[in-house]
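Structure in structure tokens, see below.
Just one protein chain is left out here, and the rest sit where they should.
Now for chain A:
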């Protein structure tokens, strides 16, 4: 035993670099691979060479086509050897080499022989290799053996066949689907993993058949599932079934909930967690349903295993976004996680606490976070900053503590992204919380005194120029701004000059002093800085006479360019210097993106570690692009809203049609998305005949038929209606799909010359008041409400009649109005007798609307509602009342 030690001493120099593969070279290994061709095979030596080849591949070395082919051919010779170990390595390298179709044929017979061998190890592996490299034609030959293997009594063989089936289903679904009887049988297997693999395959075979999946889940949730993995799988399928069956919260009982609940008491942690997670993700989950799941997650928070703690805190973090109250029980456990060794866990714990915390706990939390911030990476700090920003918007009264925190971390070391997140947060807080303005601006000024990022300095200077002059004492900012002119690089100096000019234009008392400063800038070493200084000195009137141009000056300094920057940029690039000067009016003004983007509440960003969901703006953009490309609709102006697609046909019918309603100021365009599901038919001249007898205010102006609709490639046809401008006209339309149908031979793709005219009845569609309201949330409802003022307020009371519960009444009203619930007020606490719900939106004509709904319920479930509406326009307030009165 002492011997290895002695050896170490001798080789100490080489020890660090030691590897049996040292100095290995592709060329020489390929040479060595010739031993595969020896008439007398040396299994051990062959195995070693294969290991070396695999080592090379694993290190990222790649073989050329010729090299790979050569190796593959010599490897096939090794099937002669009976050596078990060598055969194993042969299987491995064949998979790694992934031979081409014409090469596969050479090993097929050897592998098929192995598939029928008496050695289980051969059979299992040969199945996996063959299925990996095979193509469709070969598969039919071996199908019989695979079916047998699926029900083989050796579970390794069965698993190998089932897993291969899962992979083959992607490429040859029609063949694998024929195995469902065998797969069904092996779902009942005694071996846990066979059951797992069989379940996975069976579900994938049947995934498009909802009824079959539902049956499968029903039978298995009653039976026995052996392995924890299979149990996890079953939980996933169960929640899928729950999701698709739609919630019947009215009746209270959710199907399969009891099964999920029972899994919370399973002995395997992975099953418990899977079930808990499934419960938290149920749509419209109630607090009562959540409680048992939260309880087990809380236990996990105190586990000694980091992975368990992470899994639990990550799930709770997600729950906190929708049900903050349900998570508050775990706050104490969560607070102890702030000091967790694993920084991901600590960050998740903090952001969860920031979401669930109440006003009184903010100060204590901030103290804990301050200690924590110093030793985490920037990416985590950004998450925390974003969480603090949304907390501050939630509790505006606490801005002082939170603003101080932001300014203190702004002074510390950090990268660009981190600093940018802090600066953005401060800017947003200044914008939304008027009281925070002075201190926020002061913190930003402090920051630019010592800021290494040009981008941030210029952004702050720009912001300062807009906000600073409106404060009580603008003069105190001048020092910070002028310091930039003295100390910074040209870019920052130039923007500091602009900022000074803005102060000069707005604050008369400062004007003479600003002029002195601007004149000094005339001697700057940089062109841009000098140009700007000269320009501003002349526009604001260096001689002190501003006079009648005052308004122009302000427009020039503060107004934005009324052309999109991207368009301006392309135009400037195309402009060739000539006699004619560049005309800004020639720049196209079409905005490519929705104005919505500006109004999107920035505080609503989910502050999770995971990926952000892509916003709905992209689909609206796509619609707008599509519609503006159709000349008939180009004169309708700006698209106000596009509804979500609504099905007009039952599922699985011959033709599937759904409709999207596009609302314009004075028009409505219906976009019918049609799909032809019959391979033997080609539809031509497809259009929708809309009957508007029940929609008096609408009159049809244009229709755009679809030239041709081949099998399985969706197409669109449009119908446009005119309606009174700015009025939320409603109505009901009955629809008929009209087309010429032509026979197609699916085999050859040939189409018959003659077509027959045909019709197909679609379901009715309605234009509702909600179609005229955009869901646009506000981050601070109270502020928005106060600033809107009571001038256009309309208040009235309504009786909603008997309702199942308060929740149902609240949801019904939200759906009728189609507005965005704010501050989580759409959730009604259990057993409460009254509730206030806050809604925000934008009415057609771009009028902001805020709604405050107060609900009350009495003994016999009679619900009464007080509706208060504030908007920028009193007619809009009245319109909202009308909607409710008629709804």
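FYI, a contact is a pair of C-beta atoms (placed from the backbone, for glycine too) under 8 Å apart; a residue touches a chain by one contact, two chains touch by 3 or more; residues count from 1.
Definition applied: contacts and distances are computed from a predicted model.
Chain not shown in the complex: UniProt lists it as "Coatomer subunit zeta", one of "ALA-interacting subunit", "RMC1 protein", "Coatomer subunit zeta" or "Translation initiation factor eIF2B subunit beta".
Considering A:137, A:208, A:224 or A:341, the position touching the chain not shown turns out to be A:341 (whole complex). Screening A:69, A:108, A:240 or A:811 for touch with the missing chain picks out A:240. Within the whole complex, the absent chain has one touching residue among A:270, A:338 or A:795, and that is A:270. As for the chain not pictured, it touches chain A at residues 3, 7, 11, 14, 18-23, 32, 43-45, 47-52, 54-55, 58-60, 62, 83-85, 87-89, 92, 95, 121, 128, 132, 156, 159-160, 163-164, 166-167, 170-171, 193, 196-197, 200, 203-204, 207, 228-229, 232-233, 236-237, 240, 269-270, 273-274, 277, 304-308, 310-311, 314, 341-342, 344, 609-611.
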